[in-house]
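Rather than the whole complex, this shows some of its chains in their spots.
Here the chain labels run A and B in written order, and each chain numbers its own residues starting at 1.
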């Protein structure tokens, strides 16, 4: 039975805890490597620096052989379907594929005919489960729990891959979710159960975690809905608004950041910001997810650096 | 003396048998690795998923260091010649190059000034020797011989890199080749010796191997010669036509497949189809070819998994 990761919502609470624990192990120096040569391919049909590089680093740390795939030189240009592309990679010996694609739920039919695990690295406006998991890891790292933690998700919720799946996972884990942002980007009548809407200032004041979403210019078909400065003043985390935050509250952002839009330039690396910590955690999360997907295949070798001793912190 | 692979027609029958035998060894688990770090580069000037990825997997399985080359960011954009590009790669320590290029016989002058072996991964409408070899391997795997085997090559023979070189190799190996397809895509007066023309239905009925060729829209300068459905009905392997095939006959296709054009969608993975088996075999063929090109360099280490014993099946 293959294990793969398509959406956060299909992960049980137990699976989430298991992945976070495994990622925490990697964060403190644990290593794992599958037996023999294991091949993986990262199929990114949309631009990405951090997600793609993060998977690459995770894969190399696990000792995997990464088979490059470049959309611009692939047979996709000759009209090949995604199924045939993935089926081909499977035929030539790839053991798992990581896919980012602009189509929502690109995997809904795909994964049935493919016997190797698919790790979803983002589908259209749909899901981005490893991003959700790294957000969860960063929150847990800070507060050592989810129960009672208030997370304000602010911004372009309609177009965000992570807003809804994060809300879903967080509420299942016991946290409280607050949505905020422009009315036109929040579907108020269909607010998920357990979630609440607040004005931006109230959300920032209330939250333990201020999770800003990226204004995704590239998904608005070229329409400019807000001037940058206007958005920043109304809905962004300005220097002034940051002062409303509680003493130990932290800032998250999935990046890439539009500096001076979602967040003031000078706050990107301020002491509350966990933005670059999120990126670091992303590598550990992806290691944990890949390990879980690949370990059924042929076992693998658990390494612990000989000179290290620790209590699993999670 | 360097050994390289430019065209199938320059391979002797003995060399073909040697490569197929070596590939069969890799297929059943044999391994080989050159001594020390050996560098290779894949220069693909045309889109490709399977050939490029297949070479990549083969190279990693042999433990080679693959130096990435992306046409879009190369000095070819500054007008550098192919010779200077390859000569550069040689100067910096590359031990062999794999090249796909849109120019027929791009290698005719090139290979004289270059001292490292060139593996041709496709030149214009010319040759594609590793594809030919993997076709041969797949046929031999099925029938354990070539003598007397009837292979029908159906479709766009004029634009096909593999049709003519396959026909040449197959007849030299003792098989019988039947050409079929649209009149305008077969040069009847110049049919190679030992080859025969048949109507599609007769060819399908007669053949042990039905080898469909890809309709290469990208090589027809944008001219549409056939509507997809019309081509499918007249020359494609429809569900109906498949019923004309002999009990043990098999289907080959070099892929990427135009589903519903050369072959009915539901036949791509039917029990007669060896299309994905061909892809798998492609990795072993490329391992065998690379081994043959590199082994003169510095020896290499023959590994056999300790827990395996076999009679070389070939």
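The rule is simple: a residue touches a chain if its C-beta (ideal position, glycine included) is under 8 Å from a C-beta of that chain, and two chains touch if they have at least 3 such contacts.
None of these values were measured; they are calculated from a predicted model.
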- prompt: Given 2 placed copies of the single sequence, how many copies form the entire complex?
  reply: 3
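The criterion applied here is as follows: only the chains that are shown with their structure count from here on.
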Field: Distance from chain B to chain A - Cα centre to Cα centre, in angstrom
entry: 40
Chain A-touching residues of chain B, taken from the complex the two chains share: 44, 46-50, 52-54, 56-57, 60-61, 68, 70-72, 217-218, 255-259, 276-277, 279-280, 282-283
Message: Considering only the defined contacts, which chain A positions touch chain B in the complex?
response: 37, 39, 41, 65, 67-70, 72-81, 84-85, 87-94
